[in-house]
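Here it is: the structure, laid out below.
The complex is shown incomplete by one protein chain, all other protein chains being positioned as in the whole.
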Amino acid sequence: MRFFRSLFEKVPPGLAVILFLAIVSGLILSFKKITQLEDMEMWTPARNHLPAYVPFIKGWNKEHPDQQFSISHISSRALERRLLSGFFSGTPVANLTEIHIRTAHHSFAGPLDAIGFVDLTDRLKKEGLLDEINGPSFGPWTNRGRIFVLPHDVHPVLLAYRSDIVEEAGIDVSQIETWEDYFRMMKPLMADKDGDGYPDRYLLNIWDTTGAYIILLMQQAGGRLFDEEGKATMASDINVKTLATIVTWVSGPNRVGMEMISNSASDFSLMLDGVITGFFMPDWLIGNLKQKLPTIAGKLKVMPLPAWEPGGRRTAVSGGSGLGFPKAAPNFETAWELGKSLYFSEEIAIHLFETASIITPIKRFWDNPIYDRPDPFFSGQPIGRMLIDQAPYVPTRTSSPYLELATKHLVNAAGNLKRYANKNNIFTVEELLPEAKPQLKIAQEHVENQMARNIFLETTP
Amino acid sequence: MNSNKQLQMNQRTVAQIWLTVIYFFLILFSVITLIPFVWMFSAALKDNVDFFSSLFLPTGDGFLGIAWDRLTLKHFHKLFTEKGIGQAVLNSVFLASSTSVLATICSAMGGYALSKYKFTGRAFITTMVLSALIIPGPLLLAPGYQLLYNLGLLNSYAGLILPHLAPAFGVFLFRQTMLNSVPNESLESARMDGAGEIRIFFTMVIPIIRPMIGAYLIITFLASWNNFIAPQIVLQSPEKFPLAVAINNLKGVYAEDYGMLMAGTVVSVAPMLILFLLMQKEFIAGLTSGAVKG
Partner (left out) sequence: MKRFRTTPLWAPWFFMGPFLFVFLTFTTYPLFQSMFLAAHQTFGPEHSAFIGWDNFRFLLSDPRFWKAFKNTLYFVSGSICIQLPLALALAMLLNRPNLKGRALFRLIFFAPSLIGMVFVAMIFRLMFEKRTGLINVLLHSVFPSFNLEFPWLDTYLMPALILASLWMHAGFYMVFFLAALQNVSQEQIEAASIDGAGPWQRFRHIILPAIAPVASFICLLSIIGSFQLFELPYILLNNTGGPQDRALTIVMYLYETGFEIGDLGYASAIGWVLALLLVGLATIQRTLSKKEEQ
């Protein structure tokens, strides 16, 4: 007894405090009822989907007392980490989960049988769902010929412009068909009226660092970073030409672009102040803008994206999410039923359009009159119809675990080419082409080296 | 005599001026150091409108020209009631306190054995510990992950606590301390008096190295509280996340709700600041003793 007492007296106070904390917190944690939910789980990284999903799941739970689901919103990166960790090492994952394209691509890096999602190809064919969905939407979710994820969207891209500024300058946008038209006709807006030596406005949110928009433009022009077999095709002629053209937009005396990724407060203020007058406008960004920048209402209008050639494609594609079913989770059939009724519900599709401006990939819903409603945010333009008109023509993307890496090297190539242009004072597409080609070749080689290393991908059927 | 006095006077004024200059710089650096703290605390108390309209606290006609009535605790309220940050605090407290207590005991015992006993393998173990000091932690991330996977310890507290119980640095520190400050003679005489080995350790050795134990406890507590990469890799269920990971996830979801993010940061940072205020002497002494003596 004396031993313990003397021991206690001699315990340092810090140790006593921390020991106390350890015991108390340990006790609380071990006695705290572990709220092990009996429910099946659904995850989504997209907060703007929740207002549509939460009531739907509630309704489902009411109708199916023995198949309870709960839905939780997890940030995209955290979701990816949990999902991939689950695929790699069996930590718990949801029964069904929405994912962004990036996550799907990362999960495609291993051997085909190690892809953590249930292969949906045969099921989609058998149930006749393949033809109901807009074809291009499957692109990012298909790997080695198999479809692993149910597409959620089309994400066609339009061009938004500051209609107040453009109309005040007396520019008639209906005359614009190509990018060349666009920049030529909008040029007067760039005049330096405040006399600080720089143009007052720029015409498009493009920069050599915004890889996503460079890829978007390449895809619009018909280029791809990877073909269906997953081989890198970054240095194709069409990509070379597109890249050279973009560099002329962001450097030299004819610069028209400015950097803006459109998701932070300072970027929104660039938009609102009219520093940039034209923006790429995918459907999901419209939803974002309406929420985060309501004061710009009435100052924006949209038009189809200017084409690369007369008669060319007037749209592009940006971002995307889909619904995947992890193999490791039990009750696939139930999860599939829920997922199917969620994604093929017209009510949900309409709700998503109303709350987030997202266009459904289910073609038969496109006739719904809701899409023809004039939108006051865009001074009465029928925004839904304008998006749907372009939806069948969005470029078909391919999936590759190396897309992210390719984007990085593509941005490097763009930066190098811009530096080359500035250094040699050449700012025409023709003069830049001979340098653009080797730059993209180097970028492609880097990606190919990385791919050649991956011994798990050799089993391409 | 007179000129000598004048010289002294001159020297004194020069010293005075120097001192003023020094104070100026010290105060300047103090202000720079404190600004982020003030900014963080005031951001945690503002809503998003005031966040953008005022740099620190919103100005108004209240006391000191500050609009006190515009300050709000709603971020904290929301964090604890809706975001379950309370659970993360609990997890952090548990992880940090249990890791630090166990690691300190392990290290103190190990350091004692290495410094006060002679046994076969001692030289070898000492070399091993010394070389482990240089190994960068990130090298062990990948194999550690695989090991935890094989042991089935992923996504468990044990998987996070166990690997941190044997820090080479800790054993090294305690070994040095005991070599310097625990006299062999008194251990000897205690043994002559028939005291058991375990009893000697707890009743004689521990009291001598008390300051070191206190310091090492706080060092490990702090390190464990601020640890990010290990829980980020090992834990997957949100109800197990400590603050560092929970706050990072908060950032993913509330990217534009600045007040909320800063409130979360305050919740994570304040306990460490308080802990340090209470024990700063022990802490700094322990921290520097390894460097200055060793």
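As written, the chain order gives the labels A and B, with residue 1 at the start of each chain.
Criterion: contacts are C-beta pairs under 8 Å (C-beta built on N, C-alpha and C of every residue); 3 or more make two chains touch, one makes a residue touch a chain.
Just so it is clear, the model here is predicted, and its values are computed rather than measured.
Q: Just name the one of B:66, B:125 or B:182 that touches the chain not displayed here.
A: B:125
Q: Given the contact definition stated above, which residue among B:182, B:208, B:222 or B:253 touches the chain not shown here?
A: That would be B:222, which touches the missing chain.
Q: Considering the whole complex, which of B:6, B:181, B:237 or B:280 touches the chain not shown?
A: Final answer for the missing-chain contact: B:280.
Q: May I ask which residue of A:92, A:415 or A:438 touches the chain that does not appear here?
A: Result: among the candidates, A:415 touches the missing chain.
Q: Spell out the interface residues on chain A facing the chain that's missing from view.
A: These residues touch the chain not displayed: 77, 80-81, 84-85, 87-89, 106, 109-111, 114, 209, 264-266, 269, 401, 405, 408, 411-412, 415, 446, 449-450, 453-456.
Q: If the missing chain were put back, which residues of chain B would it touch?
A: 19, 22, 25-26, 29-30, 32-37, 39-40, 43, 52, 55, 105-107, 109-110, 112-114, 117-119, 122, 125, 128-129, 132, 134-147, 149-150, 162-163, 165-166, 168, 171, 184, 188, 191-192, 197-198, 201, 222, 225-229, 233, 244, 247-248, 251-252, 258, 261-262, 264-265, 268-269, 272-273, 276-277, 280, 284, 287-288, 291-292
To be clear about the criterion, only the chains that are shown with their structure count from here on.
Q: Which of the residues in chain B come into contact with chain A in the complex?
A: Those residues of chain B that touch chain A are 52, 90-91, 93-94, 97-98, 100-101, 104, 145, 149, 154-155, 157, 199, 202-203, 206-207, 210-211, 213-214, 217-218, 221, 232, 236-239, 248-249, 251-253, 256, 279, 282.
Q: Where on chain A does chain B make contact in their complex?
A: Residues 3, 6-7, 10-15, 18-19, 21-22, 25-26, 28-29, 35, 47, 73-78, 81-82, 85-86, 89-92, 264-265, 292.
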